[in-house]
Each structure stands twice: as structure tokens, then as C-alpha cells.
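With one protein chain withheld, the remaining protein chains of the complex are depicted in position.
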Amino acid sequence: MSSYLSLFKIKFINNLQYRSAALAGILTQIFFGLVFIMVYIAFYTSNDNQGPIALSQLVTYLWLNQIFFTLVFIFQSEEQLLTMIRNGNIAYELCRPMNFYFKWFVTLYASRIAKVALRFLPVILLALILPSPYNLSLPYGIKEFIVFLLALLLSSLLATALSIIYHLLVFYLLDERGILTLLGVVGEIFSGLTIPIAFFPEFLKTIAYLLPFHYICDLPFRIYSGNISLSVALPNLIGGLIWLILFGLLGYMISKKMLKKAVIQGG
Amino acid sequence: MTLYLQSLKMHFKSLLEYKSSFIIGFLSQFLVFFTYYFIIIALFDKFDNVKGFTLYEVLLTFAIIQFGYAFNEVFARGIDKFDRLIINGSFDLLLLRPQKILLQVLCSEINYIKLSRLLQAIIVLIIAIVNLNLDWNIYKIITLILMLISSIIIFLAIFLLMASYCFLTVQGLEVRNVFTDGGKNLAQYPIGIFNKYFVIIFTFIIPYAFVNYYPLLFILGRLENKILIFSPLVVLLYLFISFKTFKWGMKKYTSTGS
Partner (left out) sequence: MSFINVENISKTFKVAQRKSGLKATLKSFFKRKYFYIEAVKNISFQIEKGDIVGYIGPNGAGKSTTIKMLSGILLPDQGKIEINNMIPALDRQKYVANIGVVFGQRSQLWWDLPALDSFDLLKNIYKLKDDQYQKTIQELIGLLELDNIVQIPVRQLSLGQRMRCEIAASLIHNPSILFLDEPTIGLDATSKQIVRNFIKRINKERKTTIILTTHDMNDIEALAKRIILIGKGQVLYDGTIKHLKQKYGNYCNVIVTTKNILKTTNKKGIISKEKITDGYIFKIDINQITVSEFLKYLATKVKVDDVEINNESIDDLIIKLYKEFEI
């Protein structure tokens, strides 16, 4: 266990070095946040009919999207792992005294945490003090906030589990870029990152709620603003947990299979 | 020019070495870029206008901006990805050739895959124009053509500015997303729908408004002043400034190095 902790720590520290990347990230998040919010506000204020979510909840959702983007965005690629998988050197990983799957889970998770740790404070502070209607609202209530944190934990773990599978697929695909971009976009849309699921046409909405991706953005961010009541949120959390276990197992099994094959192929 | 054409040919020949991956890449990119339009279509599914602009009017500005951006991604990829040239040292090799540096940078990379995006922008442009029912006249046609050209020029200028930054340091280059991707995201909409401070910034600091807003109002018949036909030409000034900045950056680079 302690080896995983120190792995987490070293990856975390390593990511802290990228100072200018973090500053740039903060600026980007603020800018994109403002642009998206202004687009929605423009739509809301020029029509008599109200949108599917109250404006203040929507703006809060959009800010949270930007703030936690690096934590929950599914398809962040880790070049080191990808290269290793591409050139077959992955077999050497068997020589290490750590389980391959958990090692990379911890590594990928650490870099997510480090990225968000460096960026979230300035953006949150700014978003909170902006004048209405541009501002991030406070959580709906204490209880909602706690459940939100739980949901965020779940969502980041789920995103990591999915991203490992995405990395592993590279092993089986000759030219992975095209297909993986496509998968990435599907995941992005159905997690509610591109546009909140509430704005989807009805049939897409149904599909979105059948797929596992909505636990990633849609669920936590709506809990925060009180757009979903806790009585609905809690069973949803359990649903998300089941998906997490499923994808964890799936990734674990693929990694076992892949390593076996990599050893036979001889790298 | 012959040099650039020859590079186009050579990049195409290189591409043929990887036919299947090109086809997969092209198709997947083609599908991926529909997500940009997905946002707009989803929003107009719920609302019928934004500050008085209808779906096809917004799609028109979307397509014009995507067109200019994609055009640069295909034909000026070397400038777009200039940081890579600096990091892997290829830029130094270009300095060893008796040709204009900028021409060589342009020749260094052509990204044919992004033709999918260009093609898509053209399709959306046609869809928007067909559905708009405007009474076209020669003035409006000229305006539209100027808008398309200036869209290319403004992104070329922005890419150049970002490339100039690489001469000083390649750190923190992620910030360029604000100007390229962010600017593109914003300029896809008629700028007038934004907060007035944003309108000022994107009129005077990065002149997107001259590319797709003031001339748009003329095409749509909201403003009659014929001077607006030529407002896209403002970007030439911007290109000039970017060009000078690039020159300055290169001077700085050869005196500091990496």
C-alpha cells in the first residue's frame, strides 16, 4: 500500500512542476467559462420561454464544468503509458513489484488530482465573486455539498477507470487515433461536458441516461446546485458505483490479457 | 510559390504511404467536428433566436469561422504547430536554407486530414445560405467572399503571433488555446450577443467583429452602410502587425538561441 502512496506522491510532485501550464489552464478555464455562460445568457434573455434549467443553476453547472475539467475529463492521455503500449515495452512492467493495473490507476489519478489542485482555487474564487448572473452560486446546502463531494470522487474514479481502458485499447488497434478520438467525443457529449444533458433532444436524453457517462459531469454538478434532489441522487450514486466496479474489473481483465499477449509477442 | 506547391505534392506523397490511417482519421475527424454544430442545434431546439439571430444566421457565422480556422489547420499547419519545430530543432535546419523562413515554415507541414473540417464548414455554409432566403446582390456576394478570406487571414495572424511567442519560450504555450480555440469558439457566434466588454476586446484587440459581425449585419440587411462591405479588410493590418512581431521574435531567437 505504501508503495502506491509514494507513487502517488511522486507523480503529484512531478505534475506540480508545470507552472506555466497551470497558469495557462486557469486563464483558459476562466475564458471558456465566461464565453459559454454568455452564450447561454444571451439565449435565455432573448426568449420568453425558459430553458430546461434555471439560469443560476446552469451558470453554476458551467463553472463547475470548467473548474473540475481536468479531474473528470475522461480521455486524458498519459504519453508514457501510451508509448509503452505502442512499442510493446509493456511486457517489462511485469518485472516490477506492483500490480500493473493499480500502478497505472494511481499514476493517472495522481496527475488528475495534481492538475486540479493547481488550478481550482483561483477559478473558484473568481467565479464566486463575479456579479450575477455570471457567478458561481454557493452549494444548495451542506448535505448537498457533502453528497456532491462524494459524487465527484466517484466521477473522477470512473473517469480514470475509463481512461485506462482507453489506453489499453491502443494495444489492440493498429491505428488508434481515429477511433479513439471518436470514442472520446462520444464520452464527452454523453457525460454532459459539451452541453448539459438537459438541453439534449428527448431521444438523446434517454440514451444519455442509459449510458454510464452521465455520472461523470451531469450527476455531481447538478447535485451541487440542487437541480437533483438528494432522494434521487443517492440511488444514482449507487448506480455509478456499480458502473465503476464494472469498468474497474473490465480494465483489470483487459490488462491481464494484454500483458500475457505482450509477453508472448515478445515486445 | 513553386516551392509551396512542391511541398504540397510531397506531403501528399508521404500521406499515400499511410493510406488507411488517413482514411480513418479523415472520417473520424469529420464526425467529431459535428459536435461543434451539435451545441448550436441543441440550443436552437429549445429556443428560437439569440438576440434576434436565427439558427441559420448563427450557422452562417459558425461556418465562416470554421472555414478560416480549418483552412489554416490544413495549409498553415507549420505555423500552428510552430512550437514543435522549435522544440525538436527542425527550425534550426530551416535557418540553414537560403529561403524566406516563413515560406519554409509553411512548407514544413500540410495536414490533409483537417480537410474534413474544411469540407464540413463548406457544407454547413451552403446549408445556411440556402435556408436563409436572402436577396443576394453583388455587394452581398463580395462581402461574403471578403468574410471568408478575412477569416483565413485573422487565424493566420493569430497563429503567427503565437508562433512569435515560441521564439521567447515554449513554456506556457497552452495559453494560446485562449486565443486560437477560445477565440474561435467565441467568434463562431455573432459577437453582438456577448457582453459589451467582450465586444470591445474582440473588435479592437483581436478584430473578430470585423470578420464576422459587422459584415454579417450588412449581409442580413440589418445595416445598410456600404462601407461595411470592406470592414473585413481590417484584418490585413492585424496580419501586418503579426508579421512584424514574428520578424522581431526571430531576431530575438537568433541572438538568444535555445
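Should a chain be cited, it is by its letter among A and B, assigned in written order, with residues numbered from 1 in that chain.
Here, a residue touches a chain if its C-beta (ideal position, glycine included) is under 8 Å from a C-beta of that chain, and two chains touch if they have at least 3 such contacts.
Remember, it's a predicted structure, so these values are computed and weren't measured experimentally.
*Asks:* Among B:20, B:225 or B:254, exactly one should touch the missing chain; which is it?
*Replies:* B:254
*Asks:* Which positions on chain B touch the chain that was left off?
*Replies:* Where chain B meets the chain not shown: residues 2-3, 6-7, 10, 13-14, 17-18, 89-90, 92-93, 95-100, 104, 254-257.
Going forward, only the chains that are shown with their structure count from here on.
*Asks:* As a quick test, compute the distance in whole Å between the mean CA positions of chain A and chain B.
*Replies:* Their C-alpha centroids are separated by 29 Å.
*Asks:* Quick one: in the complex, what on chain A touches chain B?
*Replies:* Where chain A meets chain B, its residues are 20-21, 23-25, 27-28, 31-32, 34-35, 38-40, 42-43, 45-47, 49, 51-52, 174-175, 177-179, 181-182, 185, 188-189, 194-195, 199-201.
*Asks:* For the complex, which residues does chain B have touching chain A?
*Replies:* The contact residues of chain B facing chain A are 20-21, 24-25, 27-29, 31-32, 35, 38-39, 42-43, 45-52, 171-175, 177-178, 182, 185-186, 189, 193-195, 198.
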